[in-house]
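Here it is: the structure, laid out below.
Every protein chain but one is kept in place in this view of the complex.
First chain written, first letter: the chains are A, B and C, and each begins at residue 1.
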Amino acid sequence: MINKVVRDMAEAMAGVQDGSTVLVGGFGSVGQPDALIDGLIEHGAKELTVVANNAGAGRIGLARLLELRRVRKIICSYPRSAGSVVFEELFRNHEIELEVVPQGTLAERLRAAGAGIPAFFTPTGYGTLLAKGKQTAEFNGKPCVLELALKADVALVQAELADRWGNLTFRLSGRNFNPVMATAADLTIVQANRIVDLGGIPPETVVTPGIFVNRVIEVPVDGASVQEKAA
Amino acid sequence: MINKVVRDMAEAMAGVQDGSTVLVGGFGSVGQPDALIDGLIEHGAKELTVVANNAGAGRIGLARLLELRRVRKIICSYPRSAGSVVFEELFRNHEIELEVVPQGTLAERLRAAGAGIPAFFTPTGYGTLLAKGKQTAEFNGKPCVLELALKADVALVQAELADRWGNLTFRLSGRNFNPVMATAADLTIVQANRIVDLGGIPPETVVTPGIFVNRVIEVPVDGASVQEKAA
Amino acid sequence: MNDLSFQTMSRKQMAERLARDIPEGWYVNLGIGLPTLVADFVPQEREVIFHSENGLLGMGPAPTPEQADPWLINAGKQQVTLRPGGSFFHHADSFSIIRGGHLDLCVLGAFEVAQNGDIANWATSAADNAPAVGGAMDLSAGAKRLWVLMEHTTKDGQPKLVETCSYPLTALGAVSRIYTNLAVIEVTDRGFIVLEMVPGLTLEALQAQTGAKLHLPG
Partner (left out) sequence: MNDLSFQTMSRKQMAERLARDIPEGWYVNLGIGLPTLVADFVPQEREVIFHSENGLLGMGPAPTPEQADPWLINAGKQQVTLRPGGSFFHHADSFSIIRGGHLDLCVLGAFEVAQNGDIANWATSAADNAPAVGGAMDLSAGAKRLWVLMEHTTKDGQPKLVETCSYPLTALGAVSRIYTNLAVIEVTDRGFIVLEMVPGLTLEALQAQTGAKLHLPG
């Protein structure tokens, strides 16, 4: 019997290596896999490259991972946001490397990794600082930049429902980067609000088919805690 | 009030030009927009380039469009299949041009058109006849072919549910190329099994957001007719 | 900066003025900050469908306390509502909508707009190594139309409509129209064309606050 549901956080994080590239789902605090980030902190992996839309806020979760000097480099679209104090401090002190990527290019590079597309052309960023040094070409008169797939070792994903095959749904705007990141890593670890029986997710409403998922752990997230962190 | 629901087939087809590139959804007969194909035949547009997975079967629907010499060129992955008698006859007589594209490359070229990606690299087809003359490059030691987005003027799509904003769901394996093609045309015309009130499709289960859809017409398709054509 | 002869528009008036030009049926993305205000001035009976890059279409106004759901936010991370007919999708699909040219309009703020339509709105200097770009480059390059909503000058009176941008660019030749607290300006092959000015303002006075040549239509 296939059973991707793990017993505890240690099992969820087993084998995550130092030096890994880790995708972290969520947009701000919504859909962010907080319990898995805490699990990763506990697990202790270091010299990580983290890919996330934001660089964390306050001193918990992703910001705490940064503060513990576990992250060598961060790839994101919006590092500097309300409360990104830890990132800013590390960055000022040259203690973290930063790669800023336009949000759509970030999503597309992850999607490309999941879809077996090693590289693609996009007009986004052409002629800007973020395209410096990148190969360019013109298509239908539109100058474009060549962008590379962004493949990772590990993805940390927050979902609403999951089953033992790893099928997932997402909650409202908590979907965001989660399904895209789930496709782009060798090891996709999911914290789900609720685990249901196989067949409990109607087959036409599955958002992430289980083939993209390796491990699932049930972590009920209540609205209040999302709200609090969002505030 | 936005209302994409049209009154009749003539309104659904209004403005489709001779020489258009037309995407036709479906995989074999399942999810194929038969009523729209008949509407296109009635409408009379000619010198079309048709993009579809198959080249039609029997002498109805897509095959009839071909037989009426309305199609200058067909782009598909599997032209020769059970019952593709019309296509084969035209092809033998040099009365139709054919571009064979690997099925995944076809889907990805359509997806790219919808997503604003003018070109992408893929290992599929490298070193084969279908990659002849195409630009190549190596990524991580893997030789790849450059493929171009396949943008169309018109998409004909079959859906299960639709609302007046053009939101769509699809039925079982009737989904196939339909949601991808819906994104890749300037004018996307949908035949839906059933039109529901706005809000009648739960927002987390919408497969094609209405932004990709221009016109919707209700055409109930019963299972028996799908089965008959599939046979 | 005001003189006796004319009244600059407030932020609300600017948003209201821009909102008037959005026809029913358009799909629109509103940038963070001032552009977000525009939604408040599109009457509910005029159906305009708002997109948010974090994966929603059909965004409604801010929730009442009873409607509030912490899982439903916009790109500015504010709580919002979803109208009937709205939908959710993931980030790659959301940016397919943006980059595939499916949005009729995107409204952004800017530091500078050049007379050739170049926009600079994400970094205040090339030496700033941790700028936050978000979706600005994707939106600028991808939407069918890019309108900028901004003050006509900086707080200390420097022009924001310029011959050539001095800040790092967001996109080249992308802006088609600019709504400021003083005027509505079209960006064309001829450069800046003044479509409208606040009552009492003269072209000369507007020109004095603008860093590139202004033209009249026709």
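By definition in this document, a contact is a pair of C-beta atoms (placed from the backbone, for glycine too) under 8 Å apart; a residue touches a chain by one contact, two chains touch by 3 or more.
Computed from a predicted structure; not experimentally measured.
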item	value
Neighbouring displayed chains - absent chain, whole complex	A, B
Of A:Ile117, A:Ile195 or A:Val221, the one touching the omitted chain in the full complex	A:Ile117
Candidates B:Val180, B:Ile201 or B:Val216 - the one touching the absent chain	B:Val180
Which residue of B:Ala107, B:Ala155 or B:Ile217 touches the chain not shown here	B:Ala107
Residues of chain A in contact with the chain not shown	1-2, 111, 113-117, 163-165, 167, 183, 197-199, 201, 203-204, 206, 209-212
Hidden partner chain, residues of chain B it touches	27-28, 30-31, 77-82, 87-88, 91, 98, 100-105, 107-108, 110-111, 122-130, 170-180, 207, 223-224, 226-227, 230
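By definition in this document, only the chains that are shown with their structure count from here on.
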item	value
Top-ranked pair of chains - ranking by C-beta pairs in contact	A-C
Interchain centroid distance [CA atoms averaged], chain A/chain B, Å	33
Between chain B and chain C, centroid-to-centroid distance (C-alpha), Å	35
Chain B, residues touching no fewer than two other chains	115-117, 204
Contacts with two or more other chains, residues of chain C listed in rising order	82, 88-89, 92, 95, 98-99, 142
